[in-house]
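In this view, the complex is presented without one of its protein chains, the others remaining in place.
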Amino acid sequence: MITHKSILPFMVGSLFAISAATTAQAREQIKIVGSSTVYPFSSSVAEELGATTNNPTPIVESTGSGGGMKLFCKGNGLNTPDITNASRRMKVKEFEMCAKNGVTDITEAVIGFDGIAIAQNKNSAPLLLTKKQLLLAVAEEVPTADGKSLIRNPYKKWNEIDASLPDREIIIYGPPTSSGTRDAFEDMIMKAQTKKMDVYTSLYQTDKVKNKGYKKYHKIRQDGVYVPSGENDNLIVQKLDKNPAAIGIFGYSFLMENDDKVSAARIEGMVPTPTTISTGTYPISRSLFFYVKNSHRASVPAIDQYVKLFMGENMIGNDGLLAELGLISLPDAQRTAIRASVMQHKKLTLDDLTNK
Amino acid sequence: MKPFALKNRHHGLKEQIIHFCLISAATVSILTTFGVLFSILFEAIEFFQMRSFWYFITGTEWSPGVDDSKFGAVPIFAGTFMITLIAMAVAVPIGLGSAIFLSEYASDFLRDKLKPLLEILAGIPTVVYGFFAAITVAPAIVNFFDSLGIHASFNSALASGIVMGIMIIPVISSLSDDVIRAVPDSQRKASLALGMTQGETISSIVLPSALPGIISAIILGLSKALGETMIVVMAAGLRPNLSWNPLEDMTTVTVRIVDALVGDNEFNSPDTLSAFALGLVLFVVTLILNIISISLIRKFKEKYKVNTL
Partner (left out) sequence: MSNYSGSQASNPFYDPSLNKRHFKAKAFKSFSIAAIIFSISFLIFFLGDMVYKGLPAFQQSYIQIEVTYTEKTIAFTRKAIDRKYRKVVSRAWLRDIPKRVKANPELLGTTQMTWVLLNHQVDQYLKGHYYKVKAKDLKLIQAMQEQGKIELHFNKIFFTHGDSKIPENSGFKSAVVGSILTLLVTMVVAFPLGVMTAVYLEEFAEDNRWTQLVEVNINNLAAIPSILFGLLGLAVFIALFGMPRSSPLVGGLTLALMTLPIIIVSARAALRSVPDSIRQAGYGLGLTKVQVVQDHVLPLAFPGIMTGSIIGLSQAMGETAPLIIIGMIAFIPDAPSSIFESATVMPAQLFTWAGMPERAYVERTAAGIMLLISVLISLNTLAIYLRKRFEVKW
């Protein structure tokens, strides 16, 4: 028989012990949050820093670009992150929120491009698409045959959009609304075209309040043809492997890693390769960023080393480590210029964000 | 033996302190419930200040992330309902069947061996179930229906529903087993003495007696299914889809919560805050289900004067 005469007092004691534990403490480890797209690059650099210097390995958390900005802009306290990654530029609203909380000294770093691949099962017949055809496949409302008015998207097969396309069911696995990849896809494929198409914009002109959504129309159909599939792109690849008709929208690195199972469709005649993406001839790519909170540089000295390592040629260069992971390097001149501005801790201003 | 005279001197004070500590401990559980409620409530209110509550409850279009975003949660509720329904269709017959076998047919030896095995099923982390659903079950379902010439989605409600059902089996079987065993043996003996078969005894005497408890077990399973997150995050879709077809992809309340909170949305936007509105709905629904379940179990207890449930 167990005889714990002192169980009760012991328990009371331990309870108070835990509640007395304090939470504040100094920090030498860098804290990084932000986009899930930048996460693999950022954590690779973090690992290199931990393995090759005496600094502890920085903590990298994948919170999404918006979640990262929220944590980053909370203030200058040491329990806020030092760096946030983003798969899009900081928004003006976010900059203002940062400023309101006293986070005014921020440096912006562009690390390279992320190509968005339109991919399909490797064994399917090659698919040659234009941006317009892609728009017609995914938009909720599309122009009628005469191009005068909008109707709910009726296309179920590619050859209904254009006779030159194969007689194949349209089924697209793509990122969900919350994803930066989706934002980029909407920006580059949808908004870029619909803002120039009268059939959409004329609706906006007639009623600027009610039809606000038609200024730069980017609503994706919800009838099951476009299937939002989460951030776990591995599952998309598996789905493409099983379904020869389907196409998938995801980051270039996933395409590279899985080229035994999937291959890229040609967009405007181009397939995504490091060269076509960095020169901008491949039409769907976006820049990746990270933002440094300069007020933390004094108290967390490892930040400077991390930034230096990240911006170094060994990482973001053409043959750098991150290129192996799917990051597309910036053109040489731009890379040098950005490296210089980051090393000087150039302060980000509102003008930088508004003049694109 | 300690000299008790010495101990007695401090009795009053010590007893009072201990009593106070015990009450404080009990208070923590109350604080927790209110903590959960309030951590959802404020942001949910903020959301409803931006968007209509009525449309949220009755609207059928959920399209966040666009300029004229709409937050009608009916398709999300429908998806949750569908997946839960499939899960219950799997879990109730199998869980109840297992419970009947364990409590009525199995020898003590067999019961001792089988019950822990079933409990392992309850102990498997939901992340692991999620993988199983996404990587094994979902493709199997697609292949099976393809061979019948029917199109099925890789994020089908069926895949996550079935796996969720398997997860819930032990929840239902374990509690039902306890309840069925708590039905007095005199009832069984009376029925058998009247010449009823064992099957008839169970189905028309034992089960009806245990019914309140069984329903309560089912409700418990139901609220587990409604609140389950990892399986649906990994295996179910993200598309708000109002449909009766379980082979289509659907989304659930929990999926949308996770998606809104870890996505790339701007903060304090209705897109992010919608997570809290959905959380509030989830909280209220599970609370109501639980209250029903508790009152049923209490009825059962009072009827048979059992004290072990």
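The chains carry the letters A and B, assigned in the order they are written, with residues numbered from 1 in each.
In this section, a residue touches a chain if its C-beta (ideal position, glycine included) is under 8 Å from a C-beta of that chain, and two chains touch if they have at least 3 such contacts.
These numbers come from a predicted model, not from an experiment.
> In terms of residues, what is the contact footprint of the unshown chain on subunit B?
The list for subunit B reads 4, 11, 14-15, 18-19, 21-23, 25-30, 32-33, 35-36, 38-40, 93-98, 100-102, 104-105, 114, 116-121, 123-128, 131-132, 136, 166, 169-170, 173, 197-200, 202-203, 220, 223, 226-230, 233-234, 254, 257-258, 261-262, 276, 279, 282-283, 286-287, 289-291, 293-294, 307-308.
> Counting contacts across the full complex, list the positions on subunit A that touch the omitted chain.
These residues of subunit A touch the chain that is not shown: 1-5, 7-8, 11-12, 14-15, 17-18, 21, 23-25, 29, 31, 39-40, 43-44, 46-48, 50-52, 56-57, 59-63, 71, 79, 231-234, 253-254, 257-260, 325.
FYI, only the chains that are shown with their structure count from here on.
> For subunit A and subunit B, what's the span in angstrom between their mean Cα positions?
Comparing mean C-alpha positions, subunit B is 34 Å from subunit A.
> Residues of subunit B touching subunit A in their complex?
18, 21, 25, 63-68, 134-135, 139, 142-143, 153-155, 233-234, 237-241, 248-249, 259-269, 271-272
> For subunit A, which residues are in contact with subunit B within the complex?
Residues 8, 12, 15, 35-36, 62-67, 69-70, 87-88, 91, 93-94, 97, 173, 176-180, 182-183, 212-213, 215, 218-219, 222, 224, 226-230, 232, 235, 238-239, 242-243 of subunit A touch subunit B in their complex.
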